[in-house]
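Below is a structure I'd like to ask you about.
Note that one protein chain is taken out, while the other chains of the complex remain in position.
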Amino acid sequence: MRYKAVPLLATLAVATLALTSCASGAASVKTLDPKADITKQKLVVSIWADYYPKDLAATFEKATGVPVTIVNHATNEDVMGKLTTGADSGIDVAFVSGQYAQALNEAGLLEPIDKALVPNEKNLYPEAEKLAYDPGNKYSEPYTWGTTGLCYRSDLVPTAPTSWNDLLKPAPGLVGKTTMLSTERWMALPALKAEGKSVNTTNPNDLAAAKKQLLETKKTLLAFDDTTFYTKLVSGEAAMTEAWDGWCNYGITDDPKIKFVVPSEGSDLWTDTMTVLKTSKNKEAAMAFVNYIMKPEIQAWVATNILYKVPNAAAMKLVDPAVIAAYPNLAMTPAELTKQEVIVDRGEFSPEYTKLATEVMAAG
Amino acid sequence: MNVPLWLTYAFLYLPILVVVIMSFNASKNLFIWKGFSLQWYPAVFADDAVMVGLRNTLIVATSVTVLATILGTLMAVGIHRYTRGGLVRAFAIAPALLPDLLLAIGLLSLFSLLSVTLGLHTVIIAHTTFAMAFVTAIVLARLANLDPSLEEASRDLGAGAVRTFMRVTLPQLAPGMVAGALLSFTLSLDEFVIAFFTTAPTTPTLPIAIYSMVRFGVTPEINALATMLLFVSIFAVIGAQRLTKVTDAL
Partner (left out) sequence: MTSTTPTSPGAVPRRTRRGWAALPFLTPGTLMLVLFVLVPLLLILGYSFFKRGRFGGVVFTFSFDNFVRLADPLYLNVIATSVGIAAVVTVLALLIGYPTALAIVRLPAKWRTIALVAVLLPFWTNFLIRTYAWILLLNNAGWINQGLEAIGLIDHPIKMLYTQQAVVVGLLYMYLPLMILPLYSSLASQDAQLTEAATNLGSGPWRVFRTVTLPLSIPGALTGCVFVFVPAMSNFVIPELLGGGKTVLVGNLVRDQFLKARDWPFGAALALVLTILLVALLVAQQRASRRLTEGPRAPRAQRNRAQKVVSRA
């Protein structure tokens, strides 16, 4: 039929455009201008909701003259979805977890951190300069870091848990009262660690064994939950959950009977990082923003109010000891933390983790 | 005959009751009741992210309703009169059938290929295309049952094509158009996936703003927002009904 030729041609034209535009490779490397007038620039920053001081935009503008709009994303995947489409997302600074920063960099989407423009980097712990997803912090700066463990109600469990198997093979009284994280790397983590495997493994046999265990564990689970597990602990619906340490602190705030423990088999070291996008037209201002965040007062605010550990030595010194006493996992030293395995992106192997998670969640 | 109606309303409004009641919860945590409080209502207005999202959503939803109803009705009439249905009809209704994630990512890829800046206008385009399909389907279903002899009579009596369309066809289609318009508004208001991918980060719609706030689950502040939206909608509808003769059309 006659009219069909037009849409067909249009599609071919567009497809050709697609192929050629994808071929246009790396832009020439341009070093940033330290003397650029950043007050002429403006920033769009994407970060998790309630994860920063409420007046951050205002104080930053006051300090540097750069207007900044802060937008929120709910998960790493959401913001990654926007950043990886090949077009300018409109975001200058994106807060993503370490392994995602690694993936973004491999895709050529990140602007290298201009060390001359971020002198506050010196406030970081030495350990924070050696994180496996970005050694030397070449394209990201760490914002918060922590580990994953068991968050539980001390009054609802028969004995305090010490091993991942306490979650994977729960005592009879705990069946139906446990939750696990559903994000694929963290879903696999307990099963891998319980068998002494690496959290970054690319060995299909390791994943197969983990899947087998997880399928068994699923029968005892209340639910997979990444966001409201601590409310389940507070309400008593759940007695033991797999949790990130910072999140567990929110539960502890509501109920001091909640405790956090890193199981004896070990766990991961995750980091939330700040990255500057190559597509940004305001790179100098972006660097200034990253630098501003690494001021001791700012990251100290994060630790005190968001209850996450920050990799900033100067900032941790400013945190009120009473807060640290109330939330013991904040006292974890970098030396202890770095005993855990840093989570890195697994490149081509990553979809296997997603497949694992899908298979476990889809199983009847 | 009215028992099923009331039962359905009970089903539809039970969660709404929960939303309204929990908006007065003094505790930030929805799962624990800590007493009665009105604090969340002023908090909504103080929340920039929410207000911006609300404004954007209203702009988008209204534009989409107007555009989708017009385009969808035209499409339905065109299909009904000038084609045998089949392929063109399926094509017109297809957007309603495709997974929204597919449409969303496809549109984003298209916009980035054409270097179109994202913003509310791209959301409006995306939503209109999507809502148009629903309007077309509903109006078509109505056209199928209409008596063509009225139109014929009008033409036989000398009225031109345009006049017949405006004075005879459109009024008959009105209930279908109203149903389609209401549905378009509802769909656009609450649509998340397509809006998420086709808008700029600085112009979120309300569902997007709420979604990114749900880091700890829904808070009473969001419930307060929903309650207010609900009552504003109720008043708006009552007001519109008083002002227009829409009811007569139905």
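Note that the chains take the letters A and B in the order they are written out, and that residue 1 is the start of every chain.
Throughout what follows, contacts are C-beta pairs under 8 Å (C-beta built on N, C-alpha and C of every residue); 3 or more make two chains touch, one makes a residue touch a chain.
Model, not experiment: these values are computed from the prediction.
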item	value
Footprint left on subunit A by the chain that the document does not show	6-7, 10-11, 14-15, 18-19, 22, 77-78, 80-81, 84, 86, 102-103, 106-107, 176, 182-184, 218, 221-225, 235-237, 345, 347-348, 350-351, 354-355, 357-359, 361-362
For subunit B, the residues touching the chain missing from this view	1-2, 4-5, 8-9, 11-16, 18-19, 22, 30-31, 71-72, 74-75, 77-86, 88-103, 105-107, 109-110, 113, 125-126, 128-129, 132, 134, 136-139, 141-149, 152, 155-156, 161, 175-176, 179-180, 182-183, 186, 189-190, 192, 206-207, 210-211, 214, 217-218, 222-223, 225-226, 229-230, 233-234, 237, 241, 246-248, 250
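Keep in mind that, in the parts below, only the chains that are shown with their structure count from here on.
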item	value
Mean-CA-position distance for subunit B and subunit A (Å)	35
In the complex, subunit B residues that touch subunit A	29-32, 49, 105, 108-113, 115, 118, 196-197, 200-202, 204, 209, 211-217
Subunit B-facing residues of subunit A, complex	14, 17-18, 21, 44, 46, 48-51, 69, 71-74, 78, 81-82, 85-87, 89-91, 227-228, 231-232, 234-235, 250, 254
